[in-house]
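Note that one protein chain of the assembly has been removed; the remaining protein chains are unaltered in position.
This part shows chain A:
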Amino acid sequence: MSTPIRFALIGNPNCGKTSLFNRLTGARAKVANYPGVTVERRSGMVTGLAKPAELLDLPGTYSLFVTSPDEQVARDVILGQLPGERRPDLLIAVIDACNLRLGLRLVMELKSLNRPMILALNQMDEAKRRGISINTAALAQAIGIPIIETVAVNSQGVAELRKVLDGYAQQPATPAGEQVLALSDRQESVEALYAEIESIISQHVIQPAHLPRWQDRLDSLVMHPLLGLVVLFSILLVIFQAVFAWASPVVDLIDAGFSGLGGLVGAVLPDGVLKDFIVDGLIAGVGGVLVFLPQIIILFFFILVLEDTGYLTRAAFLLDRPMRGLGLSGRSFIPLLSSFACAVPGIMATRTIADPRERFITIMVAPLMTCSARLPVYALIIAAFIPEQTVWGFFNLQGLTLFALYFAGVASAALIAWIMRRRASGREEFPLLLELPTYRWPMAYHLLMGLRERAWIFIRRVGTIILALSIVLWFLATFPGAPADATLPAIDYSFAGQLGHFMQPLFAPLGFNWQMCIALIPAMGAREVAVSALATVYAVGEESIDVALGSALAASWSLPVAYAYLAWFVYAPQCISTIAVVKRETNSIKATTFFTIYLFALAYFAAWATYQIASAIVG
């Protein structure tokens, strides 16, 4: 069995590489990391070829003279310098036809490596619409590389590209471990290269002098120092409104589905341990977490749309100055926004930040953005303790509380970033240098693939970590059973009960009871499991979890305790996946330990302060 030939897509950021990748592989991408680094590695088999061929989607880069970790990976893979990663046999350079100069510059640089290469001239439809006319055959001849015109939105051109790739796939792959390329010192100056490109473009391309006017008009609104911020905050408001309000019908549906399933299984199975296990352990545990898949999907939908249209970089532009005061920059905005969905992809997105210090601070504060896993915990406690009433005319008190929790996270992040920056003053600055891509209509297919990928990652998590935790938790809460002469609820005698009692003195200053302590343990695996853990320890399961558990909590917790628990969840527990990704990103045990301890300390302090203050006020 020979190794399949390997193709790699390379191009500038925003050139439509990933859409092309989705088209060629039928979006059956394997998403993992490159060995030793956390830059996302996407690969898949090209569909519809006679021989198997693997396609690699390299991170976007402007140059082989790299300035950030993800650009470095792209370069190292091409040169065969990344250990454990075979060098691609054929490079498919992707160029945005609307942004020829930048793309061609990279291609000319790649050409000097003397590797087999073809060129995919992407977004041809958009280029034509803008009045850009390219003599493709002449251009191909001038640069000496075959060119295929493609349109990433539909299969036009992709079929032709596939045909060309089919031809290459007939050839044998280069054996592994051969020919590491070295990057020669730049023989040609940038000026000479650009002069060549200018002459090629002037001969074979007719370009209108201006961008479409609506592009500039939109920019003068969106990037306006004041109006732009109004637009930005309106967009953020819509996103959060959507995440909380639009998702709820679907959430209710999933919740009802799992409750129904639990009831159905409960009716069929005979009473006993097996029934308890399936209904209370499995169905309630997994169902309690799966309910907020809609929220995750909605949040990622907005992030993907904003990214695809080109808006996110404008937001980064607007927020660069305010964020710089905190030691961050506009580039930190995108990772931090993603962290509202989940800190793991957020922390991984920091790889586009060139400044190591800024990247470190962004990683350290990213988990303070309230991730969607905390939402069910907040929702449960808020519904149980905060009355549903209107204040100041039109604000919903519950909604306001939720906002306050989100705000507490953001404000703490700002404060911590500021403190960290103060400790590292007087160092070199790093440039911003951010391309503001032209606005583009988002592509439905591309969006769908992105969402499917996110949903799948989450579902896999539910199926593995969360399922396992639910089982362990159920076991701990069920065994050993209560003795025959038991006077207390059965759970008091279980392992979970014992553990909770053991932990309780440590958390007594925060007002936490032992049931709350138990829920903190599985929450470290996945925060959202705190809800099903509470459901297990308070022995509510089959019926609608939210309502029954809410009233159980309201009966046994005081208001200050509930506030303290909420405060705890603003900062901690950091789930295992987050700690793991921090370890991988920083590649430092010291940094990871610092990260874990500082957040736990903060959580402990915040919960303690909240409990003491709230107790003093409530009396």
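Here is the rule we go by: contacts are C-beta pairs under 8 Å (C-beta built on N, C-alpha and C of every residue); 3 or more make two chains touch, one makes a residue touch a chain; residues count from 1.
Definition applied: contacts and distances are computed from a predicted model.
The protein name that UniProt records for the chain not on display, among "Ferrous iron transport protein A", "NADH dehydrogenase subunit L", "Phosphoribosylformylglycinamidine synthase subunit PurL" or "Rieske domain-containing protein", is "Ferrous iron transport protein A". From the options A:140, A:282, A:432 or A:503, the residue with contact to the unseen chain in the full assembly is A:432. Residue-level contact of chain A with the missing chain is found at 62-63, 65, 67, 99, 101-102, 105, 185-186, 190-191, 194, 207, 211, 216, 219-220, 223-226, 229, 313, 316-318, 320-322, 330, 428-438.
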